[in-house]
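What follows is a single structure, and I will ask about it in a moment.
What follows is an incomplete set of chains from the complex, kept in their original frame.
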Amino acid sequence: MSSTPDKPLVILRAAPHPTDRIFTPDALTRLHDRFTVIEPDSEAALDDALPDAFAVVGQPELPAERLARAGKLRAVLNVEGNFYPHVDYDSCFERGIHLLNCGPAYAQAVAEYALGLALDLARGISREDRAFRAGRERYVYEGNADAVLLQGSDIGLIGFGQLGRALHPLLAAFRPTLRVYDPWLPPAVLREQGLVPATLDETLTRSWFVFVLATVTDESRHLLGERELDLLPDGARLMLISRAPVVDFPALLARVAEGRLLAGIDVWPEEPVAADDPARGLEGLVLSAHRAGGIPEAFWTIGDMVVDDLTLIARGLPPARMQVAARELVGRYRNRPVS
Amino acid sequence: MSSTPDKPLVILRAAPHPTDRIFTPDALTRLHDRFTVIEPDSEAALDDALPDAFAVVGQPELPAERLARAGKLRAVLNVEGNFYPHVDYDSCFERGIHLLNCGPAYAQAVAEYALGLALDLARGISREDRAFRAGRERYVYEGNADAVLLQGSDIGLIGFGQLGRALHPLLAAFRPTLRVYDPWLPPAVLREQGLVPATLDETLTRSWFVFVLATVTDESRHLLGERELDLLPDGARLMLISRAPVVDFPALLARVAEGRLLAGIDVWPEEPVAADDPARGLEGLVLSAHRAGGIPEAFWTIGDMVVDDLTLIARGLPPARMQVAARELVGRYRNRPVS
Amino acid sequence: MSSTPDKPLVILRAAPHPTDRIFTPDALTRLHDRFTVIEPDSEAALDDALPDAFAVVGQPELPAERLARAGKLRAVLNVEGNFYPHVDYDSCFERGIHLLNCGPAYAQAVAEYALGLALDLARGISREDRAFRAGRERYVYEGNADAVLLQGSDIGLIGFGQLGRALHPLLAAFRPTLRVYDPWLPPAVLREQGLVPATLDETLTRSWFVFVLATVTDESRHLLGERELDLLPDGARLMLISRAPVVDFPALLARVAEGRLLAGIDVWPEEPVAADDPARGLEGLVLSAHRAGGIPEAFWTIGDMVVDDLTLIARGLPPARMQVAARELVGRYRNRPVS
């Protein structure tokens, strides 16, 4: 299979996804109409294709020596929502190779899920459903002693990247005071959007609902430790959405166990969680198995984004849908691929 | 205790609530500052107070003969969210006595809860929490096969009164197509708000999420019967929020049992639900014990509304916070008081 | 022409409008399909029709003795946006006759116009257009010394009825601080909508843009006198939208003449304005000839509203589109019909 000037060569390796999870038949048709697509079944086949490649879709290893052989390469498109250390990013930046990930494909799904967890914790939805199934349901106000509104409440966001931006309009409908802690953003960026820039301590001290949306870097590991968790008001609800290492897990679980905090947890230090992990029995938790982003509509968006951005780049335009790597940040992330 | 021109007499009987559930200390202070308040401990004491009464707060029986003795009466303020047949409404309308209920106090709480149920059903939040507690959790996409977004979805509202109006801005943030069936409203009222007026059948046929928000009247009893439920698409999510009789319950539960529909149910034909009701074991349900509205913040709003509207009426102004009875509708409601 | 139970009799006297200004052909067809319509060409013809009339559309004189002869009357629908003293309102309230006006038909047009005036004054649009036509235009920043943003500004609303409610979402897009002075509304009603309740003095002292939206009553006449206008910050923009008597006109014009305030004026103490009125030459004004509401789309909405509400009432339902008279307020308005 050879590419033509009209149909540049795209190397596709969708792993860890099967191809048809992230490409609808329609997206696949569009991809093949516009590009010569090769899905190499070995490292050797990949190496053979590189010199002619316009773009790589997926996350094969791309060290400097491989990139050196890919003289026509214009873009590397990761099919997960992170930048992992499998690419020699410096070479790419020097050569102006676009580095993209599909994080935005998940943002809406994550935002809706995060709001769902917050409403569950605000009102005890899953807790009271369990009680109902056990014949212990409490009618009307009996089960509502700790129920609170989101409307007009104080809400904190730890981190304001693409997840925060997707969550913001959903929360705005509740007219909250939205405090945001994000050390990578100047306050004016937040103020222009009607948000209140705040320190971490202020955000924690004054928020009834806290969404943890920060990515993992060396600085954000255990950003929420014992001291920080103790700043939260009694009865606060914490939604842990982004990455487990941002929080001191034993400290969080201890505070949930003693009834001081309620928490919705979607990401865990080890996945799968141990069978005998005591978190499984905590009444103050909503337990979730890394499910916030990975829904069918999000996966299909990945393929659609990939085709759209490849098309723009082939037309000599900048990509418009996927997340663009920032030179300063790409080396800082400490996320691990989902296995 | 006698009233003065400056402090008109208000008869207060907060039942079924204890007074301090619906009045914060601050609201109670405002009430006593502006009005002479009597809480009669017997029907006789109530009768004695009526001739001087400016307003009745609560739901004592007020038949025509009692109203006839209350020559100065200007308002009857129900402390629940309905109009029950305990008042001779015709006399009130003739005399221009304000008839108010505190339904709006609950509207935000109900709207947030309804959205919480919808997000739970969209993403399986309580179902997967149960699985996690049982050691059967499924990570990432394994448990997400039936997960869907609200964003851009087709949503139907059955009834568009105060609950619908409170829910609307919360849903609008998801940019859905919002079809509304409400036979009491002309289409233009809905269109002006960006809603799509629709017949019941259209609304059901085309909606992935359906919120049942209609009040009970002779016409709306079993509005959603077998035929109507079968119009819903496979996998639709139904949130039953307003009143149980609007839906044919056995028909709904049968469809949930066979996996055709998912449902969040907050109101039940009989409450408490029988211990052996098979609904308690249905995986496709989120079970809720009439908890949507009755939260502390909603109750406190009742007292606040009562004081505000009493104050306006005493100043010669129309009430502005509570729901005003419509002469045409007040006799149609078939709601029963919560016992 | 005689009515039938299926087609109740509607007396239509569209004056001061020609019928086809307020009824589109489609609305007129709907009206005639559902009702027996009579357009009496004399007072005698009107009197003859009254005993059988289901509703009167328009503003003929309806004193007590005429109403007494209209035993089947269910509704009086004014085709202007006010309640004038041409109806014996007390009889109507006693008998439960609906009293409606079509104010809401104008609300959106007025709101858009008010925003247009505010943006004009914020940026000098009409002033600089005049300069351009005179060959005196100033490019880029030269003409922008006094230009200000609405975004994030302090805005005051004097009165928050249907005009305020229509204007609110348009202004909200600018993320302002919106202070509202409305003595007929309790603060909670405003707070629930994200508005800041304030006294008149606070509202004036702190607002860069002030919209005067209050209706005329004995209390609101010259609500904005010399003292109040002097509370406004230097350079404030005042939009006079509702009724001229709310403002002390000479005081306002004096402050505009001396450059302390800018103003957009749509309503005038005498209309037409005298040919030699010095207001015509003031650079700090945007002059407007009572044009805010009366646009074709607003007029056509009147007919549509009339047919919709007549239809609801005939079906035994409350009206849903027109403004309903409040017993406490209907006698207070001091508006005069447009001649």
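As written, the chains take the letters A, B and C, and residue 1 is the first residue of each chain.
Basically, contacts are C-beta pairs under 8 Å (C-beta built on N, C-alpha and C of every residue); 3 or more make two chains touch, one makes a residue touch a chain.
Worth saying up front: this structure is predicted, and the values here are computed from it rather than measured.
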| query | Taking the 3 displayed chains as part of a homomeric complex, how many copies does that complex include in this file? | reply | 4
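Simple rule for what comes next: only the chains that are shown with their structure count from here on.
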| query | For the two copies chain A and chain C, what is the rotation angle that overlays their Cα atoms, in steps of 5 degrees? | reply | 180
| Hey, how far is the Cα centre of chain A from the one of chain B, in Å? | 37
| task | Measure off the straight-line distance from the CA centroid of chain A to the CA centroid of chain C, and report it in whole Å. | result | 50
| request: Would you mind pulling out the distance in Å between where the CA atoms of chain B average out and where those of chain C do? | output: 33
| field | Multi-chain contact residues (two or more partners), chain A | value | none
| request: Note which residues of chain A are touching chain B in the complex, please. | output: 21, 108-109, 112-113, 115-117, 119-120, 122-126, 128-130, 132-133, 135, 137-145, 147-151, 169-170, 172-174, 271-273, 275, 280-281, 285-291, 294-297, 299, 338
| note | Within their complex, chain B touches chain C through residues 93-94, 96, 184-186, 188-189, 304-305, 308-309, 311-312, 316-318, 320-321, 326-329
